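A protein chain is absent from this complex, but the other protein chains hold their places.
By letter and in written order, the chains are A and B; residue numbering begins at 1 in each of them.
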Amino acid sequence: MSELAEIISRNEDQIRSEWTRDMSKSVERADLMSKTELDEQCSALLKAIVDGSRVSGVREITGAGWNAARDLLTEITASRARQGFSPSEVATFVLSLKQPLFAAIRREMSKSADKMFETLWGATELLDGLALITTESYIATREEFIARQQQELLELSTPVVKLWDGILALPIIGTLDSARTQVVMENLLQTVVSTNSKYAIIDITGVPTVDTLVAQHLLKTITAARLMGADCIISGVRPQIAQTIVHLGINLEDVITRAKLSDAFALALQRSGRTVVRIGSAGSAASGAPRALAGPLAKQED
Amino acid sequence: MERIPVLRMGSLLLITIQVDMHDKLALQLQDDVTERISDWGSTGVLIDISSLEIVDSFIGRMLANIAAMSRVLGAETVVVGMQPAVAITLVELGMSLPGVRTALSVEAGMELLYGAGAGFRSESDHERSEA
Partner (left out) sequence: MSDPKRETLPLKSSNDVVLARQRVRQRAIELRFTLVDQTKLVTAASELARNALDHGKGGSMTVEEVANGARAGLRLTFEDQGPGIPDIELALKDGFTSGNGMGLGLGGSKRLVNEFSIESAPGKGTRVTVTRWR
């Protein structure tokens, strides 16, 4: 099948100019790509096809001789996808090579119908295979992009907040699945280190259900934090969740829990040796210390 | 043979592990620590593992052993600076390092061993003394 390679080599210029001319009628998209760039891509692909055919024949495009062609197509697909071409447009870029190529084959092999048919068939199979590579590659690029976006979304959806020096809060909203918990756990532990926070309050008010799996994930996070030298407090445990936990027989003996985030915060403050003092109490009023303005429903301080 | 250095700061022993340890090095460290505690009458051992990217079951056992042996000799041990990825892996591995106290930093570790004010003054210390 190296005849195909020779036919292309002998007619390269003509094939390429017909190819690019045909493309301008359908998929050139001059708004997206310059003529020079298009010419370059066409030359590169023709060369890759010639090399591939010479080394590995045209039947199997998975052979080593076709590596360069496959890589080139993947590259072209990726750059065209970025530029905004549709998958069909990218495939048509390859498929539109058929007409000028077939024309060249007919010119060279008009004497033998059998040979011409065989060569045409090989060429069409080859170009179909190459066009399919661009489609697969396009889909793969899309999927990678979506996966990246999902990852970013995961990270954004569970921010770690600093409540006070050395005290972090992690309010979780929504369901906790395996993947999300991984991200949440890593994010929390990383923040514990970067802010040097000994206390991390994990608030699950916004978590609709806690099953054994979720509980396990939470327990792992708490154990990991403890190994690093930080303590976790779970807050926002609703009555239904408390019941579920007991029913499921989940052991939370070593875990500090509180019903409300504020309770957990107060505990963390206390444990880190701090206390909250109300300013403007009876003694300091006399000394002229600033008083906070009382709201309409404020009780009278004694 | 190379050894992990054991530094002395008063009654505290400070060990910073910065190399990927092979088993013999780990066993040597265990020996060195117990010997030093005996020699110097140290009451605290602080092991900084903030540079360790791997803690497998062998290293984990080494840390637990050092803590246990030191306690028998009258010294308390604190392991500080464990990296998040290491902590997550240890949990998955099923190692909880019983008997090993931990802290986030050398400073926090010293506070744990010797009480508040043992470390250098930091923001939070300053705040606490004003309360």
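Simple rule for what comes next: contacts are C-beta pairs under 8 Å (C-beta built on N, C-alpha and C of every residue); 3 or more make two chains touch, one makes a residue touch a chain.
Since we're looking at a predicted model, the values are computed, not measured.
Seen across the whole complex, the unshown chain contacts subunit B at 20-24, 53-58, 61, 84-86, 88-89, 92-95. Hidden from this view is one chain, which touches subunit A at 140, 143-144, 182, 186.
Keep this in mind: only the chains that are shown with their structure count from here on.
Remark: subunit A residues 165-166, 185-186, 189-190, 192-193, 196-198, 220, 223-230, 272-275 touch subunit B in the complex. Taken in their complex, subunit B has these residues touching subunit A: 80, 82-85, 87-88, 90-92, 96-97, 102-105, 108-109, 116, 123-124, 127-128, 131.
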